[in-house]
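Once you've had a glance at the structure underneath, I'll fire off some questions.
Just one protein chain is left out here, and the rest sit where they should.
Here is chain A:
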């Protein structure tokens, strides 16, 4: 009996492993198959979450548009140098007033089902983007087009939208004002064409791999929702000779630790860095860091005390040490932000916008103290009203918030309270101006500094500070109507200086894109503004 139970115990200890080990038969075969096809170039990527939608105008997020950018193509596509190049459009003409663009589509521009890509497909897709019933969050991007905003807000009709198929392969669009960066705006997936015939027959064409019809470098061949999807090189793509990969397998793994472990096992070719390992992995030579046009910042609410006072706002802004936050708190190789517009935008003379306009709010403890004194006097405060700094619940936000709390204490002698709020509630309340001083972020939608500075126009949905100034609004309006690029940049330089002088927010850091790349993986292009390009990617 004693022996028997001892035996039983030993069996039990190994039972878990033993029971399941029997089920392993048959798996090796599958791996064997993969090895046979090694000659094919297959890239293994991780999309982290299920794409919201492959409907170009609905999937308004990175997780949908990163893959979609490789399945479809607009009139233009961003090149390796982040400048727009002809894609579906072979060439184009711009009218003298800079408002009307006439695009000539490629003769060999085809859909993956063999249909021709026509000007009508673009008219169909762009009007669909602007149709309020489509419910696209990206519709505002179409407001550049004459009649676009009116149609989207229900004040105009589809016929008033100035997009036109001159003939089968000629597409014409008229803008509200000359926008030189329009060619880069339309690289955005919201402006991808939609095969009108396919979409009319099956309005849900984008929901499954079987029915998906694209026109990009790759073709969607398999999509198991919430699990993975597969893209294969598209043989009907006009520039298929530039495409080097045969296949891209996208896993959907939202746990970054797991993804990193799979990367270590070579089950993934590219991996994000798990937050807990960032310090040691950032030094790894497999790390690749690319700029991303976007800003992490803190908004003041100028409708709440004490931040109605400009000097108090500036005092708080100058008391924050961005370099310290970036180097010792976030530790993700971000660039500290001393202005609003991120690096990477060139003015007509070829100079970087950020470098030209310089550091507009830079840590200065002495001046911060003086400004606080001045502000207190102006408002007649004996003591500064209580300040609460609010952020949405997340480790990294909390770390930054705590560091800032300490900086305000050390540099201004002000005790700031912290409040962590659930993300969705936070977003709602911030829009309703319920917070005094709250975390925020902005990622550019199109590659022009105007996309940054326009956000602080009075009442703009991205303003969310209560701040507004007529002079500033006029500067933005003028910039939007200016045809001369040099003058337009002058106006934007002026606008940014004006804005930072008023300091309705505190910039913290610019964003970047950090990933580990496996050996032999080359030419995956990530633009500061835009989506992942696998067109030129290779794996050896």
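Observations, loosely collected:
One rule holds for everything that comes next: a contact is a pair of C-beta atoms (placed from the backbone, for glycine too) under 8 Å apart; a residue touches a chain by one contact, two chains touch by 3 or more; residues count from 1.
Going forward, contacts and distances are computed from a predicted model.
The UniProt record for the undisplayed chain lists the protein name "ABC transporter permease", from the options "L-lactate dehydrogenase complex protein LldG", "Sec-dependent nitrous-oxide reductase", "Cytochrome aa3 subunit 2" or "ABC transporter permease".
Across A:290, A:402 or A:429, the residue that sits in touch with the chain not pictured is A:429.
Within the whole complex, the absent chain has one touching residue among A:80, A:225, A:240 or A:487, and that is A:225. Screening A:50, A:196, A:239 or A:290 for touch with the missing chain picks out A:50. Considering the full assembly, A:257 is the residue among A:242, A:257 or A:406 that touches the omitted chain. When you scan A:76, A:104 or A:152 for touch with the missing chain, the hit is A:152.
Although one chain is not shown, part of chain A still touches it, namely residues 1-2, 5-6, 8-9, 11-13, 15-17, 19-21, 23-27, 30, 50, 52-53, 55, 58, 60, 132-133, 135-137, 139-140, 152-154, 204, 206-207, 224-228, 251-255, 257-259, 261-262, 264-265, 267, 422-425, 427-429, 431, 440-443, 445, 461-462.
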